[in-house]
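Shown here: the complex without one of its protein chains, the others still in place.
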Amino acid sequence: MSEQKPAQATILQSLNQAFADAMEEDEKVVMLGEDVADPEGGGVTGATKGLSTRFGEHRCRSTPITEQAIVGAAIGASLAGYKPIAEIMLMNFTTVAMDMIFNHAAKLRYMSGGQTNVPIVIRTMTGAGFGTAGQHSDFLEAWFAHAAGLKVVAPSTAEDAYGLMRAAIDDPDPVIFVENMPIYWTPMPAPKKGHRTPIGKARIAAPGDDITIVTYSGMTHRTLGALEAMKAAGVSAEVIDLRSIQPWDQEAVFNSVEKTGRCMTVHEAVKPFGVGAEIAATVAERFHGKLKAPIERVASPFAPVPFAKPLETAFVPDSQRIAETAIRLVKGK
Amino acid sequence: MSEQKPAQATILQSLNQAFADAMEEDEKVVMLGEDVADPEGGGVTGATKGLSTRFGEHRCRSTPITEQAIVGAAIGASLAGYKPIAEIMLMNFTTVAMDMIFNHAAKLRYMSGGQTNVPIVIRTMTGAGFGTAGQHSDFLEAWFAHAAGLKVVAPSTAEDAYGLMRAAIDDPDPVIFVENMPIYWTPMPAPKKGHRTPIGKARIAAPGDDITIVTYSGMTHRTLGALEAMKAAGVSAEVIDLRSIQPWDQEAVFNSVEKTGRCMTVHEAVKPFGVGAEIAATVAERFHGKLKAPIERVASPFAPVPFAKPLETAFVPDSQRIAETAIRLVKGK
Amino acid sequence: MKNTFTPDGPTQIEIFRRMALLKGNDERSRKVVTAGRLVMPYYSYRGQEVIPAASFVSLTDQDYLCTIYRGIHDMLAKGLPLKDLWAEIAGREPGTCKGKGGPMHLTYPKRGVMVTTGVVGSSMPIANGLAWASQLSKDGRVAVATFGDGASNIGAFHESLNLASVWKLPTIFLCQNNGYGEHTKYEKATSAKQVADRAIGYNMPGVRVNGNDPFEMYSAFREAVERARAGEGPTLIEAMTFRFNGHVFGDNDAYMDPAEKKAAMEADPYPAFRKKLVESGVATEAQLAEIEAKVEADLDEAVNFALEAPFADLKEVMTDVYGDVA
Partner (left out) sequence: MKNTFTPDGPTQIEIFRRMALLKGNDERSRKVVTAGRLVMPYYSYRGQEVIPAASFVSLTDQDYLCTIYRGIHDMLAKGLPLKDLWAEIAGREPGTCKGKGGPMHLTYPKRGVMVTTGVVGSSMPIANGLAWASQLSKDGRVAVATFGDGASNIGAFHESLNLASVWKLPTIFLCQNNGYGEHTKYEKATSAKQVADRAIGYNMPGVRVNGNDPFEMYSAFREAVERARAGEGPTLIEAMTFRFNGHVFGDNDAYMDPAEKKAAMEADPYPAFRKKLVESGVATEAQLAEIEAKVEADLDEAVNFALEAPFADLKEVMTDVYGDVA
């Protein structure tokens, strides 16, 4: 096989590419959100740069600061055959649009008995690390995953950012697309044009034998960053990057736990009633009497995100904590 | 002991009594919400009837249909020393006020470093059974329980409706108070004036030896209604009515599972990422290797609530399903 | 104020036909519910028939409607067939939504009934999206959002009117001001002297009309439609009316001034318009009686059809949650 150095891209670039490719291929794909068009800078992080220039401001349209109206407009246009991508700048601001998302986007297919559907993508950024404190950094994917009718994805690589975005745009139902800011600018292997990452399929980010670590989004990288310390302690972990949270890939997790006999979860969202609980409960039920260790959940402490740098740093799970937990579960206290 | 027939009251009456007693004792207790004052009927179900007549419309005030403004007004008044009880008529409409609840009520104490706090109660009704379909019947307590800074309670008896409401009003932090409509009008033993049900303490609704069933709100009654069938099958279940969901009484649940060696959860909210997941994950971790059966979660299917009566009925867990699950877990398939 | 447009004779008769259909349907609904033949939360619109009847004659089947729990009059005026309606509110399988939506979530895209919401205010943001689609497709469709006076105080109203205006969307915001939101009187909830005043804040035309006057209603709505189709943007119409049966059928009217209710019911627009049609020679008594008889016959058929229809299979609880899952 040829040893070509693979092309590199960041998640941000890959998203931008996914938008451009989808809009190029299907004129029904449209985009709306605060500052998304080029006269407004093509998005606060530049994720949508170039799109309005290339496809017209009618297809990539900046909105007022008005999240209910943004999601409502996306829903309505989707009912008429469009495939809107709506940006809610930060995940905490989805709270302003929660009625549109939960009572409407998620339910119109069901309540109409299948006569209508809402093929929209709602992209939203989040993640601690920039000192934006209590109202700009929360992970709320567990809420959306608890809402029948919604799908929820959260990529950790450039390939999956592209592939999941394309799959989300194709999808006949509303998809919440969670973007983690701290990993936005990291160069990674670039996606191939047209690539789709199927929604609901996990990825084995690292193979291993002693414990299955289920994670997603930015925490995938911190988990991978913990592997060396684990290895040094003689622990071989299989890291599963869920990619999709609703639905989540039970088969992949089960297959792995079947092999390792141990499981833990890692996410940045606070622990109680988080995504880890659903995974732990499901795995524990399925592997009753067969697990070699209890399932632990590594997550942020049950508090808002603090501002001060040392506190913010302590808040988010780090590789050391992940490694320690895995080692303890495999090797005992 | 004397065998006096205890006085009876409904949850609705007990709530009304709790409001009246609290407003009588503390003039800082105020009430706001749609139609809550007497000229507007004292609440759509009459829960607040008589209060504005007795304490003045300035203390029990009807609002426009404007949930963000309602919760905002409650937050603001609480920052100035009042203890507002805000009604959001139905739990699905909390989505409209989610920013105020999650980004503000829950976090102001933390973000201010403890300088301010938000002692408000947000009461809200929900529950399937009245043919109100997809946007009026959802249980969203798992969302609120995932939010650091909020407390969440959901009584199943008249005594606890009163006792938890008084405790919630006393509480220095925001409390989400979940009321289940189908059990509103059932006569039950009446609360004693001044009674407090401590937040965070569960109640053993029925003692038993073979399995611990953790439930709350209306499902407590359906679980109790399943006991006879279990008994007939030779299964003795301990029913724990959580009463508080955030925080939840781990000690009570652990003590019970220690005894029974088995656990299941029952709630009306949809199963994935629901409250049952947190309980199951926590119990499974704590009792690793010691459980006699896997922990199962009885809950509504992952769908919006349908309108048609037979479908709505099939949607909500019933006593039969609860009994069957418990019997299967204890007796094997 | 003189009306800009006047419905011609056939249009007047068509308005009457829709009013008769709406009125008949409401009366039948209350009868069937009262008799216990059907159990549902019923938000009677009796008294508000003129608004959609006189308005929607200016729409086509391709135009979009987003309405609310109190919206069966809107849907019928937009063309939702009676049988589909009745089977749905009875929760039966042949209902528009297989019985899964019920009276608060009726949907019928074939006639443009795109969304019925049970959340106050939420018809408006979605109507904008439909209007945006029309603007993108350049297909000339308009999107109508109906809502109540109480809904004019909620955030979604504000965001929607603002967006519609800056985007120049072909959305028509049709406020049915019946003087109450649940049990709360307009004045106690709504700061604007009239809802139409709020249009100034969105730099869009706003007009208050007598929603019980078919001519005024027809003219105002048609103006809005023409403006929307011409790409001139949205309009806010506040149509004054009254709900004869309180908020939800069966509530008691204790919160209402009896005199106010009596006066409103005496001014029932239905007999008034009926009389006017005959007196002006636009229609004969016999013609109108025939329309009414047809409504009753259609209702008989629809109600019977619905109440004899089967419920959907229980497995429908789990279908239509997602499109790609069986």
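Just so it is clear, A, B and C label the chains in written order, and each chain counts residues from 1 on its own.
Following the convention adopted for this analysis, a contact is a pair of C-beta atoms (placed from the backbone, for glycine too) under 8 Å apart; a residue touches a chain by one contact, two chains touch by 3 or more.
From a predicted model like this one, the values you see are computed outputs, not experimental measurements.
Within the set A:81, A:234 or A:301, the residue that contacts the chain not displayed is A:301. Between the chain not shown and the residues A:34, A:141, A:179 or A:268, the one that touches is A:34. Summary of contacts with the chain left out: across B:109, B:203 or B:267, the touching residue is B:109. Screening A:134, A:182 or A:317 for touch with the missing chain picks out A:134.
Residue in contact with the omitted chain (choice from B:127, B:149 or B:317): B:149.
Counting the whole complex, the residues of chain A in touch with the unshown chain are 34-35, 39-41, 44, 62-68, 92-93, 96, 130-136, 301-304, 306-311, 314-315. Where chain C meets the chain that is not shown, the touching residues are 153-159, 161-162, 165-166, 188-193, 197-198, 200-204. Think of the hidden chain as still there; on chain B it touches residues 30, 58-59, 61, 63-64, 66-69, 71-82, 84, 99-100, 103-104, 108-117, 148-149, 151, 171-173.
Here is the rule we go by: only the chains that are shown with their structure count from here on.
Note: the chain lying farthest from chain C is A, by mean C-alpha position. One simple way to say how far apart two chains are is to compare their mean CA positions; for chain A and chain C this gives 41 Å.
With each centre defined as the average position of its C-alpha atoms, the distance from chain A to chain B rounds to 31 Å. Along chain C, residues 97-101, 105, 117, 119, 155-156, 321 each make contact with two or more other chains. Residues of chain B in contact with at least two other chains: 92-93, 96, 133-135, 302-304, 306.
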